[in-house]
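Removed from the display is one protein chain of the complex; every other protein chain stays in position.
Chain lettering (A, B and C) follows the sequence in which the chains are written, and residue indices restart at 1 in each chain.
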Amino acid sequence: MPQKSVNPGSMEIKIDKKSDDLLARIKKTALKKIGPEDTVLVWPNLVYLELIAMMFALAILLFLCLYSPAPLEELASADTTPNPTKAPWYFLGLQELLVFFDPWLAGVVLPSLIMVGLILIPYIDPNPKGKGYYTFSERKFSVIGFSFGLALWYILIVVGVWFRGLDWSWYWPWDDPHMHQPAGAVKLVDLQVILQSTLGLSETPVATLGRYVVSMANLITWGIFVGYYAIGFAIPFLIFRNFYNKLGFVRYNLTMFFFLSMLGVPMKIFLRLLADIKYVLVTPWFNI
Amino acid sequence: MAGAEQKGESPEDVSRRRFFTLMSLGVGWGGVVATLGGIGAGAARYMFPSVLYEPPTVFKIGLPSGYGMGVDTKLKKERQVWVVRNERGIYVLVAICRHLGCTPNWFSDQKLFRCPCHGSIYDPHGNVVGGPAPRTLWRSAISLDPVDGQIVVDFNLRQDPDPVGTPEGLMVEEASREVEPYFLKV
Amino acid sequence: MDDLWAYPYRLGIGIFMVVGTFLLTVLFIGFTAWLERDFKKDK
Partner (left out) sequence: MWELFQRIRSVVNKTQAFKSIFRHGFPNNDGNRALVMFSNIILHLHPVRVRRGALKIKFTWCLGGLTFFFFILLAITGVFLMFYYVPDTNRAYGNIKDLGTVIFFGDLFRSLHRWSAHSMVLFVWLHMTRVFFTGSYKPPREFNWVVGVILLSTTLVLSWTGYLLPWDQLALWAVTVGSKMAEASPLIGKAGPFGAELGMNANNDITFALLGGTVVGQSALLRFYVLHCLALPLVTALFIAIHFWRIRKDGFSGPL
């Protein structure tokens, strides 16, 4: 704060009109005023608590270091790949997704969607309530949605860390980890092939776009894929109209896109697990 | 947190509470200082590796018969030593200038070692005949390997006699240098 | 459909993932709700 002080025989510091506005503006953006009555001095209270927390954390870390020091396997050699090859634990969720999705989806698109989705959260969450305190009752949709996403992420990590063994196949804790599982008896089939055989659609291509030969079944799979999103967008719009009104057009579409994609991940996993569907949608460039 | 002295209490009779406060502070902060001290000492010790990956300092340089009269510079590049034979035997000079550690060069025409860094000049015996070098060239300890008869050089075990200032330079009496284990009568 | 319980454990994996995800979701929500009640109690 520029003090108003007059030093005899030297430059006099005056507060003129311009700096007044500056002062006002600084006051507005400066630190939120905390009333003195319910506060305590940071020194020593908070500072000592932080010291205790740090010492406690250091103690646990040192114990962990003694209990299980950093492992070192044999020298890296390009010609032998360890089986199974696992990424660090925090990426095992993605590596687990590789079982169910194409590498480009699981490795690049989904992580970017996660990152972009996380970044957008504050901008698509219009709910003013629940700021600065734990609440579930006032923020049901966002808490449920976030918890579900977090749960998915953690369960995939748990699966990747403890339930994946040789050849990245599934090992129950009671399975012998050193014995290869029998070769998978299941043959995965594309959705369009199933449709073709069940509905008896003709093989003749409906259209060809360069390398992409579009058959009728393929078109139906496009319909299913786009339909999933269309229905997903429509239902809350029709039934929970105030949900839509609160969000507004842009926020609503963004929220629903991310929410539906998040739901799409487990759905695709179950389609593959329980219905042996390899790809819902097949194109020469990408498969989902 | 040094609590202020209660009023009216002379510093001698420290109250029981005050005593235990000081003791607990002492133990508490003493523990912290001891731990940090221990980690500090450990970290200091960490800076001194127990295993060195430098070239071995004890090595063999072949049979004595392989070396003719005079100064042989064939091992200077690889082992940083000169092997010198005179009428009485062999000794090994360390090719490190005693001024600031550069590697001097042997000039067979002038029969002198001359250091390129600051101009120190040594004679074939290692005595300083010019330049800023404060002492004479080191001679490594050498011995004969009983099994294969090769000369074994211990690069770090060196003879470093106190030179005598003479008009010709810093000299060391040659007879006193040609002693076991720095000289081989071969 | 061959025996769903035998390898590759398709049903087993499916159930494990559904139950695991559900439990974790309830855990996170419960944690928030418990803290909500806890802070209401203090206020």
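Please note the rule applied: a contact is a pair of C-beta atoms (placed from the backbone, for glycine too) under 8 Å apart; a residue touches a chain by one contact, two chains touch by 3 or more.
Remember, predicted model here, so these are calculated numbers, not experimental data.
Asker: Identify the visible chains that the left-out chain touches across the whole complex.
Answerer: Every shown chain touched by the left-out chain: A, B, C.
Asker: Of A:76, A:183 or A:209, which residue touches the hidden chain?
Answerer: The missing chain is touched by A:76.
Asker: Hey, which subunit C residues sit against the chain that's not shown?
Answerer: 28, 31-32, 35, 38-39
Asker: Tell me where the left-out chain touches subunit A, residue by residue.
Answerer: Counting over the whole complex, subunit A touches the hidden chain at residues 29-32, 34, 36, 38-47, 49-50, 53-54, 57-58, 61-62, 64-65, 68-78, 80-82, 85-91, 94-95, 98, 102-104, 106-109, 115, 118-119, 121-123, 125, 127-135, 139, 142-143, 146, 150, 285-286.
Asker: In the full complex, which residues of subunit B touch the absent chain?
Answerer: Contacting residues on subunit B, toward the hidden partner: 1-2, 4, 11, 14, 42-43, 45-51.
By definition in this document, only the chains that are shown with their structure count from here on.
Asker: Round to the nearest whole Å and give the separation of the Cα centres of subunit A and subunit B.
Answerer: Result: the chain centres lie 60 Å from each other.
Asker: Determine the centre-to-centre distance between subunit A and subunit C, using the mean Cα coordinates as centres, and give it in whole Å.
Answerer: Here subunit A and subunit C have centroids separated by 17 Å.
Asker: For subunit B and subunit C, what's the span in angstrom between their mean Cα positions?
Answerer: Those two chain centres are 68 Å apart.
Asker: Name, in rising order, each residue of subunit A that touches subunit C in their complex.
Answerer: Residue positions touching the partner: 133-137, 143-144, 146-148, 150-152, 154-155, 158-159, 163, 169-170, 172, 181-182, 184-186, 266, 269-270, 273-274.
Asker: What part of subunit C is in contact with subunit A in the complex they form?
Answerer: These residues of subunit C touch subunit A: 2, 7-14, 16-17, 20-25, 27-29, 32-33, 35-36, 38-39.
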